[in-house]
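One structure, as structure tokens, below. Some questions next.
Here the complex is missing one protein chain, while the rest keep their positions.
We call the chains A and B, going by the order they appear; numbering starts again at 1 in every chain.
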Amino acid sequence: MGAPMRRQFLHDNRLFPADSVTRAIAQRLFKEVRDLPIVSPHGHTQAQWFASNDPFPDPARLFIVPDHYIFRMLYSQGVKIEDLGVGTYGQTPEAQKAFDARRVWRIFAEHHYLFRGTPTRLWLDYIFQNLFDLKERLTAKNADAYFDAISEALATPEFRPRALYEDFRIEVLATTDSPLDSLEHHLALAKSGWRGRVIPTFRPDAVVDPDYADFATNVARLGEMTGEDTSTWRGYLAALRKSRERFKAAGATATDHGHPTAATADLDAIEATKLFDRVLRNAQPGTQTESHAQHAADAELFRAQMLTEMARMSLDDGLVMQLHPGAFRNHNADVHTRFGRDVGGDIPTATDYVHALRPLLNRFGNDARLTLIVFTLDESSYSRELAPLAGHYPALRLGPAWWFHDSPEGMMRFRELTTETAGFYNTVGFNDDTRAFLSIPTRHDVARRIDCVFLARLVAEHRLEEDEARELATDLAGNLARKAYRL
Amino acid sequence: MGAPMRRQFLHDNRLFPADSVTRAIAQRLFKEVRDLPIVSPHGHTQAQWFASNDPFPDPARLFIVPDHYIFRMLYSQGVKIEDLGVGTYGQTPEAQKAFDARRVWRIFAEHHYLFRGTPTRLWLDYIFQNLFDLKERLTAKNADAYFDAISEALATPEFRPRALYEDFRIEVLATTDSPLDSLEHHLALAKSGWRGRVIPTFRPDAVVDPDYADFATNVARLGEMTGEDTSTWRGYLAALRKSRERFKAAGATATDHGHPTAATADLDAIEATKLFDRVLRNAQPGTQTESHAQHAADAELFRAQMLTEMARMSLDDGLVMQLHPGAFRNHNADVHTRFGRDVGGDIPTATDYVHALRPLLNRFGNDARLTLIVFTLDESSYSRELAPLAGHYPALRLGPAWWFHDSPEGMMRFRELTTETAGFYNTVGFNDDTRAFLSIPTRHDVARRIDCVFLARLVAEHRLEEDEARELATDLAGNLARKAYRL
Partner (left out) sequence: MGAPMRRQFLHDNRLFPADSVTRAIAQRLFKEVRDLPIVSPHGHTQAQWFASNDPFPDPARLFIVPDHYIFRMLYSQGVKIEDLGVGTYGQTPEAQKAFDARRVWRIFAEHHYLFRGTPTRLWLDYIFQNLFDLKERLTAKNADAYFDAISEALATPEFRPRALYEDFRIEVLATTDSPLDSLEHHLALAKSGWRGRVIPTFRPDAVVDPDYADFATNVARLGEMTGEDTSTWRGYLAALRKSRERFKAAGATATDHGHPTAATADLDAIEATKLFDRVLRNAQPGTQTESHAQHAADAELFRAQMLTEMARMSLDDGLVMQLHPGAFRNHNADVHTRFGRDVGGDIPTATDYVHALRPLLNRFGNDARLTLIVFTLDESSYSRELAPLAGHYPALRLGPAWWFHDSPEGMMRFRELTTETAGFYNTVGFNDDTRAFLSIPTRHDVARRIDCVFLARLVAEHRLEEDEARELATDLAGNLARKAYRL
């Protein structure tokens, strides 16, 4: 670090403010947390990588194909998704055969300038320099040299998943998994004797969201897996309970819920039973009897009720709840149809929390044994709704700046807009939330830097003393996540 | 100030930016306004304190029990409300008997770290150091020493309400009062010969909001107090007019309205009469004939109409109108039931002004003799709705950053988001809006500092000249409040 050649595209003082007083404080604070172990309580890496410990494929398949931040930007500027081999299309035999990793890499390199000012640029520069020892900024000209250097490194033992996990100083890494998943890789890892801690997270969207593809089939499959009759409300709840137990046994400490809104409901058992029956009947192919509007309302109410059911189960089994609401999924119908989920333009929407969360919070929000971590894509809710709610309900905590806001400016706004009302201790530290395993260190690096900058400003403006800021920096870098996620 | 021992937890340059150029300008500007008298045109202190001039009770009853900022944060982190003696529970004989002020103080001291980065921390540090001459940051260790020092001071004559009022250099202090209040303490004060100016504010929620507890009884009581028949629309309006006159005679210059939304209406006399009859009939115990939805709609429309009626009366009697909309009151049903109003989690909601205020503004907004001061808890409305409205209608002014946004970051956002469209002269200076009398100087101190920092940035960036900034700092520190509130 700091060697003249490297200074070129990744500065050791990156993200620190220019003002020398604040910068000096930020540097001192960052020194305390820079090398702390990484706690990653929420993300989308694959347990299989660590179970099999196979080398990662070529640079294109590693960096471009799975990264929606990257292909979204390329697509917005006219690059064709077919040319990147992305999504379901990329998984067809023809596409796999035609896939030319070097060609995809060159397209990316030619468009690298599009990422100026974005977190993607920061993340990749860190990886290129710190992991692959590259010394010049990526351009169309050095694209091939980059490709070769990265390819060469990926073939070495140091770049196998487990070796990187250790090199990254990861303390715990949570994946995100369906109740229909066998968790075989997590179980294999546990038996393997490897010291890494890769734990699943219970994400039941496929079996609690009536709008999820193949919902009825999924619910039936859940019944088979648990030996419960999931055609009844009672059996369905029992199956979910068993499924959660299975996750817990495999190391899970949390659940996660990705809903279009933050709506919750608190129906009585009779209403809930009727709703379940209606929803399940309507989900059977060929048996839809409800109007589209009625079905949509039922689906929304069912998701809402299921959040409250999950909270009830969390009070029993101790799993921490996470709620990630507010994305309009697959906004681009044509691209969704042709390339599948996570490619078709997920776009945030205005999201209400104050009315939406009330049924659940009024039922369980006063119970400090429950932890419900809420995220948002609607920054206008930070100071207006989320900080006041988290600054009141014992069960509620604020998740960090998420997705489009997982960025230097986004993280800074999160602190500026929540701290004065919710404080630091109603937040839960950082989530890297990534599919890109190699980006985990840089994402935590960015988060720790920005928190240190925010704290440094408070110290420089005499709103906090430096010993307090040091303690806070350490708490934000890991302790709050350990506590909130019960790790 | 500035003595080495004190530097420890309250710096004389607090809230000033680290950049030396801007800081120097801010210091020069602040020097001009630091010691100006305090104009407090809106707040929630009690006239009785000054009328009786009794000593304040112990530190816990002074600082913790009445401060919703404090017990909200403690509650969010698992402290029980019962253990703090807060709300209606705290007023029961058992609770009063069991109340252990030192124990409550210790709980607070143990959790003092929760307030890092919050305005509560800033306010209290100022009070501890400047009023009680405490020299170390509050911790669990020095909790008892703090308790003793504060208790001892509170027993001295210098800490009686009137002495503090004078020491604080308060020029005028407005309380907030119901039309059902006798104003006896205000009247007693006026006769007392004491030179302090403590004036009431007409806050008619209890008699204009059909959802207010005991609305029908309150309206009947208003009739008794004024000798008007408040069972008719005409008599009801006459009673309100008389009541306003009574407040005016007791020194009031303003009214205040705390509504769930900013809705206004401009019904004709026939519609208004019918609405009043419906609303009043439904408010009689045992006579509800309307559906819940119809009642809710009527209540909302009635509150909306009453704002326009209040504007009409203001044009006659010259009282300035304040509107504080947008809080979802008592969000936490269980806590509200057990501990009462102002404890149960009031949470801001998304608030529309552009459609909501139009009926009133189209009726009276072009009349420069009316002053309507509007506040918001929804910061997204600052630049989108409120600054454009206040930058157009002669009757409209923007109240300062309110409640959850009455904080350094919140005040700075207020200026950044409103000044370019509404200017400074469509704003009304600072409101401390506090129940905590001892916090009045520190709240004005924070507001003056932040305004000076904002102005200093404009000067440093050559967007304003320093002589103009000096004039503005003085106007923001008092003149704008004097003018807007007709003090």
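Details
Definition applied: a contact is a pair of C-beta atoms (placed from the backbone, for glycine too) under 8 Å apart; a residue touches a chain by one contact, two chains touch by 3 or more.
The shown structure was predicted, so the numbers you read here are calculated from the model rather than taken from an experiment.
The residue touching the chain not shown here, chosen from B:Thr118, B:Asn282, B:Thr308 or B:Ser380, is B:Ser380. Check B:Thr175, B:Gln322, B:Thr419 or B:Thr434 against the missing chain and you find that the one touching it is B:Thr419. Of the listed positions B:Lys141, B:Arg234 or B:Arg463, the one in contact with the omitted chain in the full complex is B:Arg463. Residue in contact with the omitted chain (choice from B:Leu389, B:Met411 or B:Leu487): B:Leu389. One chain of the complex is left out; on chain B, the residues touching it are 19, 21-22, 350, 352, 354-355, 358, 361-362, 365-366, 368, 380, 383-385, 387-394, 396, 416-417, 419-426, 457-458, 460-465, 468, 471-472.
Along chain A, the points of touch with the absent chain fall at residues 8-11, 13-20, 72-73, 75-78, 113-119, 121-122, 137, 328, 331-335, 345-350, 377-380, 404-405, 407-410.
Criterion: only the chains that are shown with their structure count from here on.
Computed centre separation for the pair chain A/chain B is 40 angstrom, with centres defined by C-alpha atoms.
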